[in-house]
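Heads up: the structure comes next, in C-alpha cells.
The complex appears here minus one protein chain, its other protein chains still in place.
Going in written order, the chains are labelled A and B, and every chain counts its residues from 1.
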Amino acid sequence: MSSQSVVTIETHGAGLYEFTDRVMVFIRSARIESGLLTLFLRHTSCSLLIQENADPDVRRDLDAFFRRLVPQADDPAMAYLTHRAEGPDDMPAHIKAALMPVSLSIPVMDGRLALGTWQGVYLFEHRRRPHRREVVLHLGG
Amino acid sequence: MSSQSVVTIETHGAGLYEFTDRVMVFIRSARIESGLLTLFLRHTSCSLLIQENADPDVRRDLDAFFRRLVPQADDPAMAYLTHRAEGPDDMPAHIKAALMPVSLSIPVMDGRLALGTWQGVYLFEHRRRPHRREVVLHLGG
Partner (left out) sequence: MSSQSVVTIETHGAGLYEFTDRVMVFIRSARIESGLLTLFLRHTSCSLLIQENADPDVRRDLDAFFRRLVPQADDPAMAYLTHRAEGPDDMPAHIKAALMPVSLSIPVMDGRLALGTWQGVYLFEHRRRPHRREVVLHLGG
C-alpha cells in the first residue's frame, strides 16, 4: 500500500524554510508502522535539504556559503553565464539546484520518521522573488 | 509489485544527456497508477541530474560552472591530486560524481511521472572519452 500527497510552500526570498511538521502530519494520517517516505521537488531553482534544526546560525551560514560559492550573475566572477533571461539570481539558482537534492528518502520506523535528534526537513529557496513550491510526498509500505 | 529495467546511454564527451523519454516509456509499459520510480547510476565518474529542459543555455552554464569548480588535473590549482592514472579528467570526474546524485526518486501519480513542467532527467557525463553508461530503473507500487 502507498499513499501520496502534495505539500505547497510559499516562499518570499532566498533561504531555508522548514516543513518537518507538515511531513509529520502526513505520516501520522497514513497510520503506517514501517515504510519509506520520499520527498520530491517539482522545480529546478530550489532544493530539498535535511539540516540541523537547533541553531538558526547554521541555516544563515549555509546560505552564506552557497551565496559565495555561486555568486549572482552580475558578479564579475560569473561573467561566463549565458542564461540570464530572468535576472541575476536565475542561473545561480539552477546551479545550486544541481548541488543539493531534488529528492530525499526517509524511513518510517514504529510509525515515526527515522530523523535524527537534530534533523529538520527544509526547502532551500534559491530565488529572490516569491514562489509557490510543490513537494510531492510518497509513502510506501 | 515492482518492475525493473536497465537503460544504456552512450556518451561521447562531457556534458548533459537527456533521457526523460526513455524513462517515460518504461513507466507507461509498467501500467502503474501510483508508485515510486528510482533511478540508480552504476558508475563513479558521471551523475544523474534533474534540470530545466527548456533553454539549452542552462545546461551549457551548468557544465561551465562545474568545469570551473573542479578544473582538470593538469590545472595548477589541482596539483594536489594524486589519482591520475586515467588522465586529467579522471579524478575531477570522481569529484563531480560526489557533488551530484547517483540515485534519484520520482513519484508516479495518475500513471505519470510527477516531474514539474520544466524538469527533464539527465545523465551528466564527466569523462571526455566515449562511455557506455547504465542506469537501473526500479518502479515500486
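In the analysis below, a contact is a pair of C-beta atoms (placed from the backbone, for glycine too) under 8 Å apart; a residue touches a chain by one contact, two chains touch by 3 or more.
Remember, predicted model here, so these are calculated numbers, not experimental data.
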Legend entry - Which of A:20, A:51 or A:72 contacts the chain that the document leaves out: A:51
Legend entry - Interface with the unshown chain - residue positions in chain B: 2, 4, 38, 40-44, 69-70, 80-83, 85, 91, 94-95, 97-99, 101-103, 105, 134, 136, 138, 140
Legend entry - Hidden partner interface residues of chain A, rising order: 34-36, 49-52, 55, 57-58, 60-62, 64-66, 68-69, 99-101, 104-107, 109, 114-116, 118-119, 140-141
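Methods note: only the chains that are shown with their structure count from here on.
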Legend entry - Centre distance in Å when chain A and chain B are each reduced to the mean of their C-alpha atoms: 20
